[in-house]
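Below is one structure, written out as structure tokens, with a few remarks after it.
The full complex has more chains than appear here; those shown keep their coordinates.
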Amino acid sequence: MAWNTDLRWRLPLTCLLLQVALVVLFGVFVRYHPDADAHWADQKAAGNVSSDLDNEFYYRYPSFQDVHVMIFVGFGFLMTFLQRYGFSAVGFNFLLAAFGIQWALLMQGWFHSFQGGYILLGVENLINADFCVGSVCVAFGAVLGKVSPVQLLIMTLFQVTLFSVNEFILLNLLEVKDAGGSMTIHTFGAYFGLMVAWILQRPNLQHSKGRQSSVYHSDLFAMIGTLFLWMYWPSFNSAVSNHGDAQHRAAINTYCSLAACVLTTVAVSSAVHKKGKLDMVHIQNATLAGGVAVGTAAEMMLMPYGSLIVGFICGIVSTLGFEYLTPFLEARLRIQDTCGIHNLHALPGIIGAIVGAVTAACASADVYGKSGLVHAFDFEGDKQSWTPSMQGKFQAAGLFVSLAMALVGGAVVGVILKIPVWGQAADENCFDDAIYWEGCSRRHLPSTRRGLRTASSLQMPENTALHPEDSALKTSEP
Amino acid sequence: MAWNTDLRWRLPLTCLLLQVALVVLFGVFVRYHPDADAHWADQKAAGNVSSDLDNEFYYRYPSFQDVHVMIFVGFGFLMTFLQRYGFSAVGFNFLLAAFGIQWALLMQGWFHSFQGGYILLGVENLINADFCVGSVCVAFGAVLGKVSPVQLLIMTLFQVTLFSVNEFILLNLLEVKDAGGSMTIHTFGAYFGLMVAWILQRPNLQHSKGRQSSVYHSDLFAMIGTLFLWMYWPSFNSAVSNHGDAQHRAAINTYCSLAACVLTTVAVSSAVHKKGKLDMVHIQNATLAGGVAVGTAAEMMLMPYGSLIVGFICGIVSTLGFEYLTPFLEARLRIQDTCGIHNLHALPGIIGAIVGAVTAACASADVYGKSGLVHAFDFEGDKQSWTPSMQGKFQAAGLFVSLAMALVGGAVVGVILKIPVWGQAADENCFDDAIYWEGCSRRHLPSTRRGLRTASSLQMPENTALHPEDSALKTSEP
């Protein structure tokens, strides 16, 4: 079948139509939050605001910037591990995120910040939009190298919508807590992405396997992404928590979980190798699982040792996943998960949901203080009679809703993306920047040296010309 | 003509003389702002300050750090796209900025923070010094690869002075608003740099064209620069705005403009390629134009949809500029603009000035609130009788003053830099780290694969030895 990857009208038209629509919708619906409106001066004059420092900007902007870096540099560069797909990894991530945050401001705005016919835009909206796009970046990880930028824009359009609906159900209807998005971002995003990847499975992907691996310097570029995700995750998990102790505690819990996760990732990575050597794939990815898994519970009284335990477990689970589960899923279930998101976002996301449910169920006025308990779980208004045990049950329900939304939504979107009109490349042309970027050669097929454990890595093609950097620095070792 | 690039006494002497002069001048003139002076404790004891949180440090330090990253990593790495000039790009940017911020603290200090014979140094001075140096980084982009570090220090010395004079005229005499520097930083910096580049035009630059392009990994290094500039631009445009709503609004407007800019950049980049492929030059540069163009208006009530429209337009203008205008300017006007700053800073800067003027002229008490209007445009004291319409006219005047200052100043400085004593390299030795850096080979001339559209790219020299990474990854494609 012919795969036409000439995007000369499809990509420009898609981008322009989407952007024009966004401008119109913003014109109709979006205005400034009072904290960002020039009437703030009048509010101060009237005595309704005591000090400029009360402006939400000062509470949340530093965290916002950290989250922003995670979305654009963290995810963008983490996915540059592919030796010939760096431009697409960081470039398409840039594109889908720039579109996604605008569409998310609308979608989430309609659900959460709609007042008097307008969406009132403040820094908290910007953070939530970045969160929403985070789930799309997660899904991108599963299909990386096998989709066109037009498919990514379509996927973003739908996934942001589904995310917002799911988020509304969880946070407003079920009224669960999920500050760091273990359920709404990671579990949802991962299973959505895996379902899409399964629908779009490519029967002859082994013809591109030579490029589905890293080279020395692409692994170092990916570490830039890994480290910015790892370092800023405390901001991610605390960015939308209540002012004061909740933001403070969420940062601490995340810091602890991530630190423990590194130790156990290194331990397992070494233990599964015949000669105890470390695998960059594990260090780049599994070290982050601890951040995912405390997403829900970070703002709760998880206790520092509780966070360490969560991170401890996740490093093990995630690394074993990369080593054994991903090849299994590819061989048996034909889930071609490029970045192994199942090990970093799906499983740790589920762990995070469980940890959140249990931690909530175990809450008490002794641990939280009387006002603290009410404040932490919003046990007021229509939740006034809730007990921690109820909260825990609803937290668990939130996990199942997210899973259902992800799988059903992913199936529908997968079918839409399968239509052969979006400029996707043929199976033998995957993982290759030359398809969509000017100035990249297509002649050489470098030898595969390093990559995720995949079922088809045994069927690597014979290499006629080696990539010089490869031969100089890397050969497979027993 | 012999070009002596041995800088063994000229560079050390220049650096040492400048630094000694700075130490002396700081000793005579610079002291701490009260917020950074130990007498703050006495102020608190006397009741003049209610809380440590009133200290300007807490309002502005996070934004300062983001701006700082943009200057040193953002600009520094964006310019590492050149395959053999990465050390000079990031290293010389480091040098001129480290000198420039010190000289700017003095120059701007004399103009704005001079009290009782002293310049009082606080975090706002640090931000403004970084802003000033930003305009030098912009100008560096035009002459990148064709000047010696001594020339850059001389250029910085004069440009910082001219910037400060221009800034004083605009902000203190014309009393315009330009928080994000569309006029004072981008328009001024770009036309200054282009004028210098025009004066320093090199008739035989085609002999170096083989190096005036990128390779696969240099393009990825450049994306680090691009992303840090893009992500932190909301901080840049809000860093010196009024506390509270203005900082908040400026961040939001910038975020929106930049997001829209990415979509239209991708659209045009794909549309102008025969097969719809994207060009890294566009993605690295034109995606930033939206940030430049809301520099002036970001703190005004531009409205989110207004910001989207500005970004939408700039992505188109900037990308078309890279594709068609820069080669035209080089072929017809002999403006050899290495980084294409005309498309990223000059044109969007002018757009930003116009947007600012129009937005100011359209301001009203309905939109801003009564106090808000006064507060946003400082309609008090000697500006008490101003109307928004007057403000708009003065904004426009500010653009013309900046242009005049840039062109005249650039001509004078260009003539000074043309004197063949500063260690500049010959035409055939441009874009080569080996001239100024130890340990870089000069033997090979890699094939040119990717670069700005230039008039002389047709006259590429025959390549005797190909750069291995080039041959492996890149060949020109029709």
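So that you can tell them apart, the chains are marked A and B in the order they are listed, and the count of residues begins at 1 in each.
Throughout what follows, a residue touches a chain if its C-beta (ideal position, glycine included) is under 8 Å from a C-beta of that chain, and two chains touch if they have at least 3 such contacts.
This one's a predicted model, so the numbers in the text were calculated from it and none came from an experiment.
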Here 2 chains sit in place, yet the whole complex recorded in the file consists of a number of copies equal to 3
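Here, only the chains that are shown with their structure count from here on.
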Cα centre of chain A to Cα centre of chain B, whole Å, reads 32
Listed in rising order, the residues of chain B that touch chain A in the complex are 53-54, 58-59, 62-63, 66, 216-217, 219-220, 223-224, 227-228, 230-232, 234-235, 243-249, 251-252, 255-256, 258-260, 262-264, 266-268, 270-271, 273-280, 283, 287, 301, 303-305, 308-309, 312, 367-376, 449-450, 468-469, 471-477
The chain A residues in contact with chain B across the complex are 6-13, 15-16, 18-20, 22-23, 26-27, 30-33, 35-42, 44-45, 52-53, 55-58, 61-62, 65, 68-69, 72-73, 76-77, 80, 84, 86-87, 90-91, 94-95, 98-99, 101-102, 121-123, 126, 149, 217, 221, 224, 423, 434, 436-444, 446, 465, 467-469
